[in-house]
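Accompanying notes for the structure given below.
Just one protein chain is left out here, and the rest sit where they should.
On to chain A.
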Amino acid sequence: MSYLFATATEEQAMLSRIGVDSIDQLLQQIPKPLQLDKLLDLPPALSEMELEQHLRQLASQSSGATSRMCFQGGGAYDHYIPSVVDEITGRGEYYTAYTPYQAEASQGTLQAFFEYQTMICQLTGMQVSNASLYEGGGSVSEATLMAMRTTGRTGRVVIAGALHPEYTQVLRTYVGHTSTEVIHIPVGSDGTVDLTKLAGAIDENTAAVIVQNPNFLGNIEDLAAIADLTHAKESLMVVSTDPISLGLLARPGELGADIVVAEGQSLGIPLQFGGPYLGILACRNDFIRRMPGRLIGETIDRTGGRCFVLSLQAREQHIRRDKATSNICTNQGLMALRATMFMAQMGPQGFKETAELCLQKAHYAARQIAAIPGYTILFSETPKFKEFVIQAPQSAPTLIEKVAKAGVDIGPALSQFAPIPGMPDTENLLLVAVTEQRTKAQIDHLVNLLK
C-alpha cells in the first residue's frame, strides 16, 4: 500500500525542476558509507484486506471487556462510553489537526479545550485546569514537581497511604536523581492513611502530601483532616481522584486540595491496554504560571470579538528550554475532547446517577462475596465507592485464573505490586471493581464462581 501521488512522469518533472536526475542525487548529503545498501528487514507489505484479516486473526487471540465480564480495577475501569464520544471525536477535523499554534485556524479545538478546562474545574472544584497531561501517574509526578517549584521546598514529599503503586513508581522515577526524600506513610487498620503517622511525617521541608481518594484499596480518605495536617506545615495537598466518584463525593477543591490530579480514562476513554489515557491536572489560581502542560486562554481578536489562544507559553519548553516548567510538548488533546463530550453528555444528573449505580452495585457485590465462607472483605466498615479488597481463601492469582476460565475478570492481585505500606503481605488479596455497567445477574454469576 502506498500513500504517494507522484506518477513517474510527475516525478521526472519535479526532479528536473529541482535540477537533478534522480532522487538518489538528493540523498548525496548523507555520506554513502552511512546509507543502507539493502532494504530493511521488515515484513512484506499487505493490502488493506490482508491487514484487516491479519489483525482480526490476532485480535481473536485476545479478548477484552466487551466479550467478557470486567470486574477489574486498579486505575482503569470499564465504564460506559456514550455514542456521541466516538462520533464527534471521530471527525477528521479534530483528530487530524495539530497543536493549535495558529489560533485563527484552530478555533474549534481551542474552544473545545477551553470548555474542557472549565468542566474540569467544575468537576474538581478547582480554579484552573490545563488542557491535559499524559495520564494519571504522570500527573501525580508533575503535580509534585509543581508543588516543589511553588513552595520552594525540595527536601521531602509525603505519600499518604494507598496511592496507586504504579503512580508511586512513576513518582520515584521522576525524583530518583534528586535528593528529595519520598516518605510513604502506611495505611492504618481501616485501610486509610494513618493520620497520626502522617502528622509526624510532614515537616517544614515537605513540598507536598499526595493522597489518592478513593485510595488504591477503594477506601474513602478523610481529605479535610489531611488538608489540615498538610496546611499546618504550609505544604501543598495533591489529591489524585477518580472523576466518576465526584458524582457523589465532595469535590477535592472544597476539602482543601491545592492541586487535583486524576486519571481521566473513566471519562469516555477505552481501556486499550493502558493508553492513550488522560492526565488531569487542576489547581488554585495562584499557581497558574507554575503549571505544566498547555493552557488555553480567552482573549479578543483584532475586531474585539471573543476568541481563544494557546496562552502563557512563556512557561513552556519551546521558549524557556532548560528552565521550562516541564518538558511536555504534546498533550492528550483528543482524549481531553473525549472527556469533554463525556462530561457534557452526563451533566450533573448523569454523573450522580452513574456514581450511585457504581456505589450500589459495588456494595451489593461486596455483601454477597462477604457471605461466601472463606472470603473476607477487608476494611468492610470503611466507606468505599466502587472498588474493594477481597481476602480470598486461596492465592489471588489462582482465583483470578479460575474465574477467568468462565469469562469473568477480577483483580489485580495486590501481590503483583510492591507491598503497600501498612498492608499485610499476603498472596490472597485482590481488588474487585464494579462499574455501572455490571448487572445484578453478572454480579451473582461472579459470586457463584467464587464459591
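In this text, a residue touches a chain if its C-beta (ideal position, glycine included) is under 8 Å from a C-beta of that chain, and two chains touch if they have at least 3 such contacts; residues count from 1.
Assume contacts and distances are computed from a predicted model.
Student: For the chain not present in this complex, what protein name does its UniProt entry give, out of "Cysteine ABC transporter permease", "Nitrite reductase small subunit NirD", "glycine dehydrogenase (aminomethyl-transferring)" or "aminomethyltransferase"?
Tutor: Of the names offered in "Cysteine ABC transporter permease", "Nitrite reductase small subunit NirD", "glycine dehydrogenase (aminomethyl-transferring)" or "aminomethyltransferase", the absent chain's UniProt record gives "glycine dehydrogenase (aminomethyl-transferring)".
Student: If the hidden chain were put back, which of A:Met335, A:Ile420 or A:Leu446 would touch it?
Tutor: Within the whole complex, the residue contacting the unshown chain is A:Met335.
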